[in-house]
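First the structure, then my questions, so here it is.
The other protein chains are all here in position, but one chain of the complex has been omitted.
Letters are used for the chains, namely A and B, taken in the order the chains are written, and counting of residues starts over at 1 for each.
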Amino acid sequence: MLHDLSIGALADRLAAKELSSVELTRHFLARIERLNPALNAVITVTTQEALADAARADARLAAGERGPLLGIPLIHKDIFCTDGVRTSCGSRMLDNFIAPYDATVVAKLKAAGVVMLGKANMDEFAMGSSNETSYYGPVRNPWDTTKVPGGSSGGSAAASAARLAAFTTGTDTGGSIRQPAALTGITGVKPTYGRVSRYGMVAFASSLDQAGVLAQSAADAAAVLKVMAGFDPQDSTSVDVPVPDYPALLDAPLKGLKIGLLREFFDGLEPRNAKLIRDALAVFTALGAATVEVSLPHLPMSVPTYYVVAPAECSSNLSRFDGVRYGYRCTSPKDLTDLYERSRGEGFGAEVKRRIMTGTYVLSAGYFDAYYLKAQRVRRLITDDFRAAFEKVDLLAGPTTPTPAFAIGAKIDDPVTMYLNDIYTIGANLAGLPGVSAPCGFVDGLPVGLQLIGPHFAEARLLSAAHQFQLATDWHTRRPRGYE
Amino acid sequence: MSNWEVVIGLEIHAQLATRSKIFSGSPTAYGAAPNTQADLVDLAYPGVLPVFNGEALRMAVKFGLAINAQIAPRSIFARKNYFYPDLPKGYQISQYEQPVVGQGAITILLDDGTVKRVGVTRAHLEEDAGKSLHEGLANASGIDLNRAGTPLLEIVSEPDMRSAKEAVAYMKKIHTLVRYLEICDGNMQEGSFRCDANVSVRQSGAAKFGTRAEIKNLNSFRFVEKAIQYEVARQIEIIESGGKVVQETRLYDSDKHETRSMRSKEEANDYRYFPDPDLLPLEIEAGFIASVRATLPELPDEKAARFARDFALSTYDAGVLSASRELGSYFEAVVAALGQPHAKLAANWVMGELSGMLNRDNLEITASRIPAEALAGLLKRIVDTTISGKIAKEVFESMWSDGKAADAIIEERGLKQITDSSAIESVIDEVMAANPKQLADYRSGKDKLFGFFVGQVQKATGGKANPAQLNELLKIKLAGGQAVS
Partner (left out) sequence: MSLTRQDVEKIAHLARLSITDREMPVYVSSLSSIVEFVNELSRVETANVEPMAHPLVGQHQRLRPDAVTDSDHHEKYQRNAPQVQAGLYLVPRVIE
């Protein structure tokens, strides 16, 4: 079936004129119409724009143009500004917001000829690990619709897993691409901080956010990342480093690769999860890699560190939502303070307000040193631990999440329990490192993800390692029942 | 009041004269229709990011070098968080720790001629806010974000000033300096140069400072002086009647000539400063600093010292003539054409007649109706005694209104001075003969009538009698003597 084909295979068929982009687009639009209601993964479907994009792609193809993403349909996480299309960030605050410009990532993919099918549901303003905080309702995991898909890129992950598009985009601040990728059995890539432009990506935590891709395989992700990545003068934190030809580097052999196993990752991991991870690692060693035990002694502090730094930055980033120039505005404000307090109080959901208040608290006079500065010092210690580890190994491996997908509603009442879902992923964000999650098995019919973390700008190494793993296994080809 | 000491510190916000804003590519030109110079970054749309204008850094470093301040090798932008409608992001990008410019100093000239050093604690870069407008809007305020994102250099003085006059002298010096450096146009009406004054009082000899009040947004030298004077009196009155000065922000009401508390900003703000994660640390290298230093012009103090030395001018005169680069250039051009020995004459005329005309017609020196060479041409005729100083003033006025050269006017109106003694003598004789009573009165001791005779002779000669010669001859003749001519 068309939705089973890789991006490369689709591009070949489009080039060979065995298929048109318009046909391919209609195929995915039909799947969305049929399958999305049970998942709530897509909140805006841009039917007319998609067909127009597809027609334009077909014209370019007819003119002899070729490109790895030309005519390929995608869904963007609703955190990326898309010119003329609602960009809600999963929030009532932006329910009426039509973005007047394209994010750089959106523009780059558009230039490559993608077809945008719509915008994916997400945890509100990217704050969450289960996609239960969205104003538009929770997203359901296609593997078991009573379970969460993970978050905050839960809609992107569910849509990718259910094959509602050839790939989806997401963002990762504390694990928001990798964790939902793991819970939905797909491949998720978070690049190095500064690798992909943040311009037009609504900011949650500026020093942690990165845009990335959720796809069927490392090979597909490589093709997309090559287009998304690159220096952007509009983003001062964008790094001017050339983008490697990721697809061309996928075949790098694993022989001689040194893979670090973090003791802290395996301490206390549930036995069946642990077994799947060890089995996956056995595949690597069979292919010639060596495993080495390493320790990042400050890593257990990564979750408290993150829950000081990220809220601090978001409390400031979200101050612009005030009902004055765009977005939700309360009715009949009696004065300026009322305008602000009720527009924001009514426009934001509970988790967002919690994080804004946490952030305000840790930055406030009397607490700044003990919380914010302290956290940024611990952040440096964690980063130094990673750097020391990468002097001994080429990449780190371990589980992406502590458990497979949990039930919708199970953890939403206790924020701290929810926060601990990010325990394996957060460290990479604090240190700005690239990470990949690839499916490596199932526990009770629910997907489990293997995480690989690399040093700065080692995306090629991560993608090739994941690709070699996917050549030797078939976890990434499994389909949820009903979504074949 | 003699046992009270006044302590003043000034925070000056100078808008930097860049073409585009500090963090966006919008134009900075003044006076555009509302919100037509506010792009997505200025409007704080979701997803936008700041990109820093290098010219703002150059201008800040230029200022720092001109006040002999430390330039930070590494400088950080910080977010100052608060909610106000003219601040679209809900935070201002400013600097907190590690500002671009550190400790420096300038000198000011006091009325009594002494020189005082005033310290500058720091100067940092930040973005300006937009504007709130209230006219014509029922129960609402209208926000215009054209100004939001204009680069500002905030210059913070040490609390070294001890009187309103010192504060004004400091503010004027900084105003002159930023215009010399061409980093700010200093236009206070348009808000390019604004001042907040921190004012407190304490008993003379007290170790600690008193509680201070901050008076915001003073946009003229006169207002700064008056506001400080009012505030000092207000604070002394409070303390003398047993009360305590409240630390607060106040505004100066220029109609009522008083300061009053700013209601809306009364609550203490916790700005929660933290380094802006969207901007990286600025690395300011020695090479960059050297390239900026190479662009420094002759600074006002250097120019004043040179004028005093080379042209034998008083400190005061040198100071006035170097108040702007343009005025200094004009003056030097006059001297160049006239000749260095006559620099004092040139100084008097530039500071006197010329400045008077410029003020009257509200013109800058660059728009002077009399170019420097033309003024020199006029002054030459005084030097070579073709005309008297008094006549020169008449010629000057004609030159200003008609745009003609001095010689042409002198010729046309026959204004040449009479220097022929015998000619002057005959007029004196006529005047003496026509005024026998005054002559008799003068000779019997009424010395004041000398002026009368001077006036009469000048009237008869159309003001053209050489005054020095006239005086000499008149003295002799009124005394009854014979002049040797």
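Just so it is clear, contacts are C-beta pairs under 8 Å (C-beta built on N, C-alpha and C of every residue); 3 or more make two chains touch, one makes a residue touch a chain.
Note that the structure is a prediction, hence the values are computed from the model and not measured.
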Left-out chain, listing which of the shown chains it touches: A, B
Hidden-chain contact residue, picked from the options A:G194, A:G212, A:G260 or A:P439: A:G194
Selected from A:D4, A:E65, A:D338 or A:E484 as touching the chain missing from the view: A:D338
Contact partner of the left-out chain, one of A:T291, A:S364 or A:T403: A:S364
Contact with the hidden chain (one of B:P275, B:P300, B:G328 or B:G463): B:P275
Selected from A:R163, A:H456 or A:H476 as touching the chain missing from the view: A:H456
Full-complex contact with the absent chain, from A:L2, A:A290 or A:L381: A:L381
Subunit B residues touching the omitted chain (full complex): 18-20, 24-27, 33-40, 43, 45, 51-57, 76-77, 83, 85, 132-134, 137, 139-145, 251, 262-264, 270, 272, 274-275, 277, 279-283
In subunit A, positions touching the absent partner: 96-98, 100, 193-194, 207-208, 233, 236-237, 239, 298, 301, 304-305, 307-308, 315, 319, 322-327, 329, 333-342, 344-346, 348, 350, 353-354, 356-358, 360-362, 364, 370-371, 373-381, 383, 414-416, 419, 430-433, 456
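Convention: only the chains that are shown with their structure count from here on.
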Complex contacts: residues of subunit B adjacent to subunit A: 40, 43-52, 79, 81, 83, 85, 88-91, 143, 270, 272, 274, 277-280
Complex contacts: residues of subunit A adjacent to subunit B: 80-81, 87, 89, 94, 97, 99-101, 103, 198-203, 205-207, 233-237, 312-313, 315-316, 318-322, 324-326, 336, 340, 360, 363-365, 368, 372
